[in-house]
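Missing here is one protein chain; the remaining ones are kept as they sit in the complex.
Letters are used for the chains, namely A and B, taken in the order the chains are written, and counting of residues starts over at 1 for each.
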Amino acid sequence: MNTIGLVAFALVGSSKAIREEFDVFGITIVGLAMAFAGGATRDLLVTRVPLALQSPIEIGLGLLGVSLAIALSVVLPSPDTHPITLVSDAIGLAAFTTTGAIVATEAGVSAFGVVAIGTINAVGGGAFADILLDKSPFILFDDFYASCAVFGAGAYVIAGTVGASGSTAAGVCAVVTVVTRLVAVTYDWNLPTVQGLGLLNH
Amino acid sequence: MNTIGLVAFALVGSSKAIREEFDVFGITIVGLAMAFAGGATRDLLVTRVPLALQSPIEIGLGLLGVSLAIALSVVLPSPDTHPITLVSDAIGLAAFTTTGAIVATEAGVSAFGVVAIGTINAVGGGAFADILLDKSPFILFDDFYASCAVFGAGAYVIAGTVGASGSTAAGVCAVVTVVTRLVAVTYDWNLPTVQGLGLLNH
Partner (left out) sequence: MNTIGLVAFALVGSSKAIREEFDVFGITIVGLAMAFAGGATRDLLVTRVPLALQSPIEIGLGLLGVSLAIALSVVLPSPDTHPITLVSDAIGLAAFTTTGAIVATEAGVSAFGVVAIGTINAVGGGAFADILLDKSPFILFDDFYASCAVFGAGAYVIAGTVGASGSTAAGVCAVVTVVTRLVAVTYDWNLPTVQGLGLLNH
């Protein structure tokens, strides 16, 4: 799952950079940032050297995603919105949320900390890629995306609280994340804005 | 003071996100980022796990600020510029500058490092919130805000140098920060730009 996620995340990041007419260095950096910045932030928060700087295989997977984005951009206008990419991205979201929740638990943070680090691991890379592209992170105003990571990591915490083993909790986290994400994509879920709730009377 | 600051900072961040029509997840994240990103950056700089990830009470205060922003937005167009918010924000600025200066002193950095970490603790959250909103951090070109933290942390260093106890230095820091900030708000102080100084002759 982690393998699929790294390739899919790098592909999505690079596709966005291609659309903004970044040069090949920029395309590579945005792709790698999307794939690795979430995990690197997770590692910084628990004060350890980012794993991506130590594992050549992971970087290879990221570069594969970057290459795929460039190759596919020749034939497809938006390889990052292709159904195969959306499913791979959902799998990556689940894998990254689960890894983050496990690392956070080992670091001994609070229940909120576990949800926060799981979510940051999953969506931090995408948020950082959007900042590099000079946009607001899309997760903050569009789509039902980061919420899936919050639900997944929340399910992980609850499973652990009711006595599930670590691997059961991890499985629950991955399933909840990927299922809510695929349902959200299928039915085009969105969170409301305050304006959308019709509450403002000024 | 720290309690008031967390609520006020989260309220200000969330109010900005509401104005940009972010969804409720984005509103929550920008509010929490404004309240906690400065302290988290401080903790990363002295290489320890961010306190906010370990303390459920602090997160509760942040979420209270987010809820207040949503509730108040129904009746007020700009709850973040209400006089009560401005005073609470000044108190938070002072509390965060003082905490940052104390943590930095314990970490054994230089006098410049103490001022830098005190200021980052106080204004880093607001700067990060503005980046999430795809703006330049307001502290860099507007208002007399970060300067108050610089003065407060500078007073802390001077107090320590002339032999004041830790708690006296902390008190001096808090008073200098909150007083300069309230005076700056009252008299609408601004720092000059190079253009404003009328120096450019090209």
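Convention: a contact is a pair of C-beta atoms (placed from the backbone, for glycine too) under 8 Å apart; a residue touches a chain by one contact, two chains touch by 3 or more.
Fair warning: this is a prediction, and the values are worked out from it, not measured in the lab.
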item	value
Contacting the left-out chain in the complete assembly, out of B:131, B:158 or B:182	B:131
Selected from A:87, A:131 or A:179 as touching the chain missing from the view	A:131
Where the missing chain touches chain A, by residue	17-18, 20-27, 29-30, 40, 44, 47-50, 52-56, 59, 70, 73-77, 131-134
Where the unshown chain meets chain B, residue by residue	44-47, 104, 107-113, 116-117, 127, 131, 134-137, 139-142, 146-147, 150, 190-195, 199-202
